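The complex appears here minus one protein chain, its other protein chains still in place.
Presenting chain A:
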Amino acid sequence: MPEKKITLSVSVNGVAHTATIEPRMLLSDFLRHELGLTGTHVGCEHGVCGACTVLLDGRSARSCLTLAVQAEGVEIETVEGQGSVDQLGRIQEAFRQHHALQCGFCTPGFIMAITDMLRHHPLESDEQIREALSGNICRCTGYEHIVNAVRELARERGPLT
């Protein structure tokens, strides 16, 4: 049975896109294959690893557990909106300084999840930071340096108002 394709309008990092896609297309595949934004990584494809985390209307979400068609009218933010190789975003810079990545596969997901955390979560103690990070898996760093980076970012941000 051929699927009825659906036309979708979204904003990704402030840029408007329109595409006609199959309903079954995951948001992660839409970003990577339709828009060529391959910064969003696909790890487990069932919501466990966190590598595909993006922001939907400012809140983190697994793009592998979201259908692209569900993002109609949504403001999407991906790691490409954070900075570039020449001009790292603040979180990326903190990751570099603290050596919070090694192979880098999980990093885009961490960066996006941390963006949400810094906007919305107190992050007042290491315990809170670790709990907030618990939805993202990193197999290289042992997390210690990631926690260090987030601690610095949280201190820099100050208490949430």
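Here is the rule we go by: a contact is a pair of C-beta atoms (placed from the backbone, for glycine too) under 8 Å apart; a residue touches a chain by one contact, two chains touch by 3 or more; residues count from 1.
The criterion applied here is as follows: contacts and distances are computed from a predicted model.
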The chain that is not shown, which UniProt protein name from "Transporter", "Galactitol-specific phosphotransferase enzyme IIB component", "PepSY domain-containing protein" or "Carbon monoxide dehydrogenase" does it carry?
-> "Carbon monoxide dehydrogenase"
In the whole complex, of A:39, A:89 or A:135, the residue touching the missing chain would be A:135
Could you tell which one of A:47, A:104 or A:142 touches the chain left off the display?
-> A:47
Of A:69, A:94 or A:150, the residue that touches the missing chain is A:69
Just the residue numbers, please: which parts of chain A touch the chain that's not shown?
-> 1-4, 6, 22-24, 26, 29, 45-47, 50, 53, 59-62, 64-67, 69-70, 72, 113, 116-117, 121, 130-132, 134-136
